[in-house]
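Yeah, one chain of the complex is gone here, protein chain that is, but the others are all in their spots.
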Amino acid sequence: MTAVAGASPAAHRSSKAKRRRSPTLTVIMLVMFGYAVLPLFWLLANASKSGGDLFSTFGLWFGGDFHLFANIGETLRYNDGIFVRWFGNTVLYSVVGAGGAALLATIGGYALAKYDFPGRKLLFAVVLGGISIPGTALAVPTYLLFSRIGIVDTPWAVLIPSLCSPFGLYLMRVYAADAVPDSILESARIDGASEFRIFRTIALRLLAPGFVTVLLFALVATWNNYFLPLIVLNTPTWFPLTVGLNQWNAQANSGTSGAGDATYSLILTGSLLSIVPLIIAFLALQRFWQSGLATGSVKQ
Amino acid sequence: MKTRPSRRGVVTGGVAAALSLALAACGGGTGGGATTAPSAAPSASAAVQDALAKPAELTFWTWVTGIEKTVARFQAKYPNIKVNVVNAGQSADQYTKLQTAIKAGSGAPDVAQIEYFALPQFALAKQVVNLSDYGAAALKDKFAPAAWGQVAINGGVFGIPQDTGPMAMFYRKDIFDKLKLKPPTTWAEFIDTAKKIKADNPDNFLTSIDPGDAGGVDSLIWQAGGAPFKTSGESSVSVTLATDPGVKQWVGTWNTLLSEKLVDPQPGWTDEWWKGMGSGKYAAWLTGAWAPNGIINSIPKTKGKWAVAPMPQYDAAKPMNAENGGSSVAVIPQSKNIPAAVAFAEWLNSDPEAVKSLNTEAGLFPATKALLDDPAFRDTPQEFFGGQKINQVLGDASAAVRADWQYLPFQVYANSIFKDTVGQAVDGGGDLSAALKSWQDRITAFGTEQGFTLSGG
Partner (left out) sequence: MTAPAVRAGLPRPFLRLRVAGYAFFLPFFVVFLVAVVAPLAYAIYLSFFQDRMIGGTVFSGLANYTRAISDALFGAGLLRVALFLVVQVPVMLLIALGCALAIDSGRLRWPSLFRITIFMPYAVPAVVSALMWGYIYGDQFGLVGQIGDALGVAAPNLMSRSWMLGSIGNMVTWEFVGYNMIILYAALRAIPEELYEAAEMDGAGAIRIAWSVKLPALRPALLVATIFSIIGSFQLFNEPNILQTLAPAVITTSYTPNMYAYSLAFNGQQINYSAAVAVVLGLVTVVVAYAVQILTARREKTL
């Protein structure tokens, strides 16, 4: 049986478009929608308030005048535009860190799923054991070690640990087990392809939806990484958004504000701005789940 | 993830909005005069004075916003010394980094902001330089005695006072006027006032108390004449939270306030609390002189409704006050240029131009006598406070502070477990003396484990 290129799950589903839409299901999901969105709506409403309205108007609606764009302007300008710098740092850490992490996890997970090498199970167990120790307790030892190799207070101290995504490894192992049929690998080997070539030209393509999933998770995780950069960075010009926003929060909570700005508004607006790239990334990556690479080309 | 910053520990004060006025009005003139004074380097130590003329680069960890402007004035005056201002985190976060960097042997700054309550810990561990070796003891008379008392530890000087937070009562004049109340001058009157506010509207309170804020309760105990923490020598510590007469005085008043639900146990700085402050749910805030910035920035719509009064007293004949928060600037032994670091720390916190700038440009409440007594500082009416000359009240509050208060050499930890013990009673309206005893027990256990000799009752 030869699958037509278009016989992807998406097409497959649409071929059954005769399936009725279920209003009940839609209503249930609308409840979930409300649950997910309500706090976010609070964020949007309050990021649109002037400093004066913030603590003096109804929480779940907009203030007297729509201040969002003024707040965005102020957030971007505050403290010589440090927000923009933090934003750039976060992009750097996330793109390099998450991209690298997803790639390493994909290759590693593929190895665990498709190659039976001695010690495989042990290595897998070691990874699980390693992540069972909370990072909070490892913070000080990490600092001391990084200090010894001279990377404290440099981007490397954030980037190197970000490359490690044990979760991604787990997910990819599970995913690769199903998505890459042994039969394809064997026939490629019979054709004389090298293992690396097989990975690059066949497996990677089959693994794409899993890779994208891991990439998305790694991206969000690095984007919101707080504890590690807090510990290993001292200089604000290297901070990612999370640490920077937290610093503003600490400022707001201490009454410290030499510049005389209402930093609460900046925190809310900054948080709102920091979510936007993740939404864009999500929208850009989601098409890979629908592309049906996994099933579309497996069957020959 | 963050530790709850000891935010009230961070002291900044003065009134930013009005301050720029003050600077324009008088800062320019007197500041210029001050810079021409011959004592550019205030220390007696020749090495320190010489250091100002030599090229050096210093890193300064601080979380005071706006302090860059003061540092820029230093740079303009001493162009040989380059100072990098770094905000490495606030309070406990910064201390952990600092201590870890000191352990690691590199990465620590030359100069660092350290709050008064944390300074004994650094001093004891020799993680900060004893500045009396560099002649800093000569600066003593420039500072408010209470501030100096916090940096003079065990016969040495371990930091230069930067700012202070003498306690005062910030209250809603509109609410007091409406109910025909006067600001209470004694704690007995305070209880009465609280009852009247409650009687007017059972949802309202005279004030709130934060069950997680050890610093706030430390200060109230200090203000009640308490002295529950004493350190003698290097390793003897006494903790008398259960028996100290001043502590008992505080317990008497606050057990009444809490058990009769006359004050609201509500964590500060939250959405709920700020809305309460803005709406008039709370009629007063007992806090440090740094409070105006927070009020002005977070609830600007209450402009004109606030006023400041001295703290209520236990014995009106013998008024006593306390500090709430405040920071010093210390020098880290890892520095490659300690004399320059000392010179910078001294200039920053004692030069007339610098202290004026700290007040007006960084919004800190002063620690130096010269500025606290300066008519231009005291007598400027503050528009937000309905034209009240609040710095007169706050300046007098500073003068009334008991200078003999001591913090533990592990107060950072002691304060962190406050919420586990006393905070429980504050929140649940339980008995404060039993809760203080359990706080004391945990402090004692920790201290003993750390190798101290603990005594107390």
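So that you can tell them apart, the chains are marked A and B in the order they are listed, and the count of residues begins at 1 in each.
One rule holds in what follows: a contact is a pair of C-beta atoms (placed from the backbone, for glycine too) under 8 Å apart; a residue touches a chain by one contact, two chains touch by 3 or more.
None of these values were measured; they are calculated from a predicted model.
**Student:** For the chain left out of this view, which of B:E57, B:D177, B:E234 or B:D404 touches it?
**Tutor:** B:E234
**Student:** So one chain is hidden, and I want to know which residue out of B:G304, B:G387 or B:G428 touches that hidden chain in the complete assembly.
**Tutor:** Of the candidates B:G304, B:G387 or B:G428, B:G428 is in touch with the missing chain.
**Student:** Of the residues A:R85, A:R120 or A:R205, which one touches the chain left out of the display?
**Tutor:** Answer from the full complex: A:R120 touches the omitted chain.
**Student:** Write the list of chain A residues that the hidden chain touches.
**Tutor:** 3, 7, 9, 12-14, 16-17, 19-22, 25-26, 28-29, 32-33, 35-40, 42-43, 46, 58-60, 104-105, 107-108, 110-112, 114-118, 120, 123, 126-142, 144-145, 160-161, 163-164, 166-167, 169-171, 174-175, 177-179, 189, 195-196, 199, 209-210, 212-213, 216-217, 220, 223-224, 226, 241-242, 245-246, 249, 264, 267-268, 271, 274-275, 278-279, 282-283, 286, 289-290, 292, 294-295, 298-299
**Student:** Applying the definition given at the start, please give the residues of chain B touching the unseen chain.
**Tutor:** Residues in contact with the chain left out: 1-4, 92-93, 96, 99, 121, 124-125, 203, 210-213, 234-235, 265, 267, 269-272, 275-276, 279, 281, 409-410, 412-413, 415-417, 419-420, 423-424, 426-428, 446, 449-452.
Here, only the chains that are shown with their structure count from here on.
**Student:** Distance-wise, how many Å sit between the C-alpha centres of chain A and chain B, to the nearest whole number?
**Tutor:** 40
**Student:** Per the contact definition, I'd like the list of chain A residues that touch chain B in the complex.
**Tutor:** That would be residues 51-52, 54-56, 59, 136, 140, 143-144, 147-148, 152-153, 226-227, 230-231, 234-236, 246-247, 250-264 of chain A.
**Student:** Touching chain A in the complex: which residues of chain B?
**Tutor:** 1-2, 5, 7-10, 12-13, 16-17, 61, 63-67, 69, 86-91, 93, 96-97, 100-101, 103-107, 269, 271, 274-275, 277-279, 290-294, 296-301, 361-363
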